[in-house]
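Only one protein chain is missing; all other protein chains are in place.
Each chain gets a letter, A, B, C and D, in the order it is written, and its residues are counted from 1.
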Amino acid sequence: MLAFLIRRLLQTIPTVLAVVLLVFVLFSVVPGSIASTMSDDSDPQVELRMKKQLGLDQPVYMRFGAYVARLATGDLGASFRTREPVTTMIAKRAWPTLQLIFASMAFAVLLGVPLGFIAALRPGSLVDTVSMVLAVSGLSLAKFWLGLLLMYLFALKLGWLPSFGYGDGGLKYLILPAVTLGVSPMALLARTTRAAVLEIMTADFVRTARSKGMSETRVVKWHVMRNALVLILTTMGLQFGALMGQAVVVEKLFSWPGIGSLLVDSVLQRDIPAVQGSILVVVLFFLAINLLIDVLYGVIDPRIRYA
Amino acid sequence: MTGVPLVEVEDLRIDLDDGSRRVAAAEGISFRIDRGETFGLVGESGCGKSITALALIGLLRPPLSIGGGVIRFDGKEIQHLSAAGQRELRGNRIAMIFQEPMTALNPVSPVGRQIAEMFVLHKGKSWREANQLAVESLASVRVPAPERRVNDYPHQLSGGMRQRVMIAIALACGPDLLIADEPTTALDVTVQAEIIELMRNLCAERGTAILMISHDLGLVANVCRRVAVMYAGRIVEERGSADIFRAPSHPYTQGLVASLPRLGSRAALGRTRLKEIAGVVPAITGFPDGCRFNPRCAQATDICRTVAPHTDVLEAGGFVRCYHHA
Amino acid sequence: MKLRANLVIGGSLFALAIIVGLLAPWLAHTDPVMDANLMNAEEPPSWTWWFGTDGQGRDIYSRVLYGARVSLTVGIVSQLINSVIGVALGLSAGYFGGWWDDVVNALTNLMLAIPSLIFALAIMAVLGPGLTSLLIALGLTNWSFTCRLARASALSLRNQGYVQAATVLGYGDLRIMITQLLPNMLGPIVVIGTLGMGSAVLSEAALSFLGLGVRPPFPSWGSMLSEARDQITTAPWLSLFPGLAIFLTVLGLNLLGDGLRDILDPHSRSRRT
Amino acid sequence: MHEPQRKPDDDLILRVEDLAVHFPLGGGLFGRERRLLRAVDGVDLSLRRGECLGLVGESGSGKSTVALSILGLLKPTHGHIVVDGREVATDSQSADRKALARTVQIVFQDPYASLNPRQTVRRTLEDPLRVHGVAAKSEIEDRVATMLKHVGLRPEQADRYPHEFSGGQRQRIGIARALILNPKIVICDEPVSALDVSIRAQIINLLLELKDTLGLSYIMISHDLGVVEHMSDRVAVMYLGRIVENGDWREIFERPAHPYTQALIAAIPDPLRHAPLATTGGDLPNPLNPPNGCAFSPRCRYAEAVCRSEPGPVLETRPDGHAVRCWRSEEIAGQAALASSLSGHP
Partner (left out) sequence: QTPRKGGTIRMTAPYGSSFTSLDIHTTQRAQDEIYAKGLHRSLYIWDSAEGKPVPELAKEAVVSGGGLVYTFKLRDDAYFHNGRKMTADDVIWSYNRIMDGTKAYPGARYVRVIEGAAAVEKGQAKDISGLKKIDDFTLEMKLTEKVDPGFYFFTALTSIYPADEAAKESFIQKPIGLGPFKFVEHVPGSRIVLERWDRFYKPGKPYADKVIVSVMGEAAARDVAFRNKEIDTSVLGPAQYVAYQSDAALKGTIVEVAEVFTRYMGMNPSFKPFADKRVRQAINYAIDTDLIINKLVKNKAYRATSWLPLTSPLYDKTMKPYAYDPAKAKQLLADAGYPNGFEFEWTTSQNESWGLPIVTAVIPMLDKVGIKAKVKQVETAVLAEVVRSGDYQAFVYSQQSGPDPQAALKCFHSSTPQSACNYMNFKNADFDKLVDEAGQADDPAKRGQLLQKANALLYDEAPVWFFNYNKAVMAVQPWLKGVQLNATELTHQNVEDLWVDETSPAK
C-alpha cells in the first residue's frame, strides 16, 4: 500500500511540472501587465524599474528556470500585487475553499446518492421521474444565476440565511454558496447513482442473492450498495475538479474568501505568481483527492490491489 | 418416498412483454421431478430453459411473467405464493447454481460471507456462527484450506473454485431441489468433470433432486436419469437418458444426436459427413405455426405446418411431441 | 415509451434553439445591435416588446433570437474541436499503445487536473475576450473525457474480432482506425459531445460573469444574463429570458444526451481505467 | 539466437520453432519489477500442405496466443515462425503484413464480435481485395459473389449488415472473409463453440469441404475433442504454454501418452454411460505462478519426485511421429491403451 502511494505520488510529478510549465507559458504571453494595473500614470522609467524588480525583464526560459528552482524549495514567489509570499496568501484562502468544496460535496452526496437510490429502486415511478427531471434541471442552470436566485429567496424573501460573505466562519454563511456549488454535482451523483444501481440490479450476483431468498431491502443493503459505491466514487473524484472550477464563480458571487476569487482577481490583475500558485494548489488538491479516492477504491473493491 | 412428486409443472406458460404485446416465451411446459431424482433439460440457446428454471424458483422479473399453468412443489402450488412465502422456499428448499461463476458472485464481498448469508437468512444464525458454518460448507465442497479461503474474494479464486463456492451456497441449507443452470459451460472439461462429480455426489448424499440445464446432450444424458429436450419454448421430447441418446424419437433430437461428432466415432466409423439440421432456430417473436420445428424438419407434412402436435406417450416411457416420431 | 420521452423533448428543445438561431433575421423584430433606442429603455414585456427591452432600449426578444447564434456557435463549435482532439488523441493512443499512449495519458491527466473553467479563464485572459478566443478556450479545455472514452473504446475494440481480422487482412493502421474503430465508438462520443455542448453554453455564461465572455455588440445569452444580473430585482425580464434560453437549451442537450445514451450506448459505464 | 533450420522440406507450409510469448503485467512508470506471464514458452509446431492440425488444451494454455503470433498480431518474445518459406518478421512492415495476409488467415470464435457492425457484408469482403491491389470492379464483384456461393450464402445477401444474419450465417461470412484473399493456411480459433448446437454441423461440414476444394491447410483450435477428432489429421495438446503431446489423430485419441491428454479424454462424459466422470483433482495452475517441475505434476496421478522438481523433458518424437513431453511416458503408455479399450466407445 505504501509502495502504491509512493508510486502514485511519483507519477503526479510530471503532471505537476506540466501544469507549472503550461501556466507559466500561458501567462508569459498574456497582454496587460501588473504595472498597468498598479498605477494610473506612473512614468515609463519607473515601470521599467518595477519590471526589473519583479524579474519581468528576463527572457521567459530564465524566469521559468528560476521559478522551478524556487518551487522545488516550496517557494511560490511573491505576489506582484500584495507583495506577500504567495504561499501565505494561499494558506489564508485554503481553509474557506476547502470548507466550501467539502460542504458542497457533502450536500451533493447526502442528497444526490439517496435520491439516485430511491429513483433506481422504483424505476419509472413518479419519484423516479420527478427526481431525474430535477437532476437534469440542476445541471442546466447557470451557476451565478442560480446563486442570485437562492440569495434572493433565502436571504431576502425568507430571511433565513445571510446573503454573502464568510462572516465569522459560521455554518450559516456556508450554506448558500455550498448549495449553489453543490447543485450540479448533486444532480450528477443522483444520475450516476441511479444508473449504477439500475445496472447492478441486473447483475448476475443480484440474481444469486435473490435466489438465496433475500428480501429486496437486504439485496440492496448487502450486495448493491458497496458495488454502487465504486461508481459513485468515480463520479465524485472527477466532480471535485469541476467543483474547483465552478468555485471561482460562486466565490466571486458570494464574496467567499477562497482560492477561486483569489484566482480571478489575480488573473484580471495579471498577478502572475498568484495565478500560478493558485492553479498549482488547485491541481495539487485535485490530485490529492483522486489519490485518496484511489485508496478508497482499494478499500471498497478488493479486485483493485496495490501490491 | 411418498407418492407426491417433489416438483410438478403443468402446462406452464411464460409470457414476455415486449412493450407492445405479450408473446409466449415458453408454453405447455409440463414435467415432474421426484425426490432425489436427476432431471435434465437440454436445448438450443434461447429455447427457454433458463426462464423455466427461473419460474420454478420464483425469480422471473418483468418483462417476463408466468402466463398460466401450475407449479407444485412438494404438493403445494407455489406459482401464486406471496413474496415472503417464495423467499421462504427460495434458497432454503429450492436452490440454484448459475452459469457464470465469475459474475454470479458478488465481487466485493468475501466468499465466506456470501455463504454465511444463507445461514443468517434461513437458519437464524448469528454472523459468527454462520461464518463458522461457512467454513464447514467450503470444506464440504472440497476447497482446500477453507479457513483461509472464506476470506478470499471471488476474483482470487479460479473458475472451478468459484463454482464450488456456488455449490456450497446452494447446498448450504440442504435444499430438496437444486437447479443447476449450465453449471459447467464456462469451465474446461477436466474442471467440468470435477464439478459435475462433486455436485452429483453431494446431492446423492443428501437426497437432493437436481434439475440440470445444459446445451450438451451428452453431459446431461450422462448425469441425469431423465432428460427433456426443449425446442423454441416447448418440450419436444422427454425420455430416460439412455433411450434418448440411443433411439431419439423427435426429429430434432435425432438431428442433435447425429449432428455432433462424438469422441471415438471417427475411430470407429471413419470420417463421415455430419448430418446437418437445415435452417436456423426461429426467433421468439416469429415462432412458426404448428410444430415449431417444421421449417427445419425433413419429414414435415401439412399438418405439421398448421396444428401443433400433442404429446404422445411412448411405450418405452417418456413422451414426444411429433406427428412422425420414430 | 418512457425512454424516448427525453429524446423527443431534448431533441425538440435543441432543434428549436437551432432553428431560432438560423431564422433570427426573419423572426426578430429589430436589429439586435443597431436598434438601440434609448427612448424605449427598460420597457417590461408587452405586446410590442414581447420580452421587454434592455437599458439601451434594445428588444430583448430579438436579442435572445440572435443570442442563440453566438451561444450555439460556442456550444457546437467548441465541442466539435474538443471531440476532434479527444477522438484523434484517444483513438490513436488506444490503438497504438506504447509511448504514444503514455504521452496522451499524461496529457489527459493534465487536462483533467486543471479544472476546465479555470483553464478556459486563463486562456481567455491570454487571448482577450471575444468569440474566437472563447471557441479556442472552450475547445481546448474539455476534451479529456472524450479522449478517455475514445481510448477506452479503442482499447476494447482493438481486441474485437473484426479489428483483428482487418489487421490480418493487411489493412493499414489509418484505415483500421477510420473504417473499423471510429464508426463503432461514435455512439458514446456523440453522447458525451451532446452533454459537452450543454456545458460549453454554461461555461460561456460563467466566463461572461467573470468578465471574459464574448465580444459585444453581438449578444450571447451568457453575456445578456451576466449584464442583467444587477437588475434581477428591478427589471427581472432582463435576466429571465436569456436565463430561460440557456436553461432550456442546456436542458434540451442534457435530455438529448441521455436519450441518445439510452439508444446508442445502453451499457455505458463511467468506469475509470 | 539460432538460425531457423532451412530444411528443404517443401511439404511444410508452416514451421514454428521455439516460440515464446511473454506478457509483462502491471509495472508502472517508475520501477516496480514487472511480472512476466509466460503465455507460450518454447512451442514447436509444423503444418503440412493440405493438413489439418488440431490444437487442444485447457483454457489459457496459450492456443490463441500461438495463433495470433503466427498471424503476426502478437510479437513473439523469442522463436521463429516460417510461413511458406518466409520468416514472419517480428516487427512486421506493412509490405510483409500484406504478404502474410495472402498466406495466413483466421476464423474467429465469436461470430458476433468478429464482424464490423457498421459495414455491409459486401464492404467487408471487397475492402481486403482493394487493399491488396485488385482494382477491376468486375473482378472484385466476381470474386465476392463466388466466395459467397462457396460458403453457402446468396450473392444478393451481400448488401445486408451483420445484424441481419443468424449466428451460423455470420460464421459463414467470417469464413468468406478469411478466404477472400485465397490464403494457404486458415487458423480456426474455436469456430463453432459459440454457435447454436444444431448449426455446428453445418459449419464443420463447410470447413471440411472448403479445405478439400481449395486445398487449404488448417490449424483447428477447439475445446471440443469430438470436433477435433473429427477434423484433424494431426493433434497437438497444449498445457500451460507448452506442447505436451503431438501426433497423428488416431495415436492421440487411441493411445494418449501424456497423463494430461489421458485426463482430458477421460473427462468427456459419455452419454450412453451413466457413470462417474474421470477426474484429476486439483485446479488449473496459475500461469503467473506455474508449479515447479512438470506443469501438470500437481494434478498428475503418475507424478513422481522427478516430475515435481525437473521441468518436463524435451518433446521427444518417436519414430511414428508421436511426440510426448513426459518423464514417465513409457510406463504410462501401456496402462493408457488398456484404459481406452475399457472405455467402450462404440
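We adopt the following convention: a contact is a pair of C-beta atoms (placed from the backbone, for glycine too) under 8 Å apart; a residue touches a chain by one contact, two chains touch by 3 or more.
Worth saying up front: this structure is predicted, and the values here are computed from it rather than measured.
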Visible contact partners (per top-of-document touch definition) of the missing chain: A, C
Residue touching the undisplayed chain, where the options are A:Ala119, A:Met132 or A:Met151: A:Met151
Full-complex contact with the absent chain, from A:Phe240, A:Phe254 or A:Phe286: A:Phe254
Sole residue of A:Leu262, A:Val275 or A:Ile289 that reaches the chain not shown, by the stated touch rule: A:Leu262
Footprint left on chain C by the chain that the document does not show: 33-39, 41, 55-57, 125, 128-130, 211-212, 215-217, 227, 229-235
Residue numbers in chain A that touch the chain omitted from display: 31-33, 35-47, 49-50, 52-53, 81-84, 88-89, 92-93, 96, 148, 151-152, 155-156, 159, 162-166, 251-258, 261-262, 264-265, 268-270
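Note that in this section only the chains that are shown with their structure count from here on.
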Per-residue multi-chain contacts in chain D, two or more chains: 29
For chain A, residues contacting two or more additional chains: none
Residue ranges of chain D in contact with chain C within the complex: 29, 68, 71-73, 94, 97-98, 100-102, 104-106, 108-110, 113-119, 124, 127-128, 131-132, 174, 177-178, 181
Touch list for chain A against partner chain B, complex: 203-205, 207-215, 218, 222-223, 226-227, 230, 300-303
Of chain C, residues touching chain D in the complex: 102, 160-162, 164-172, 175, 179-180, 183-184
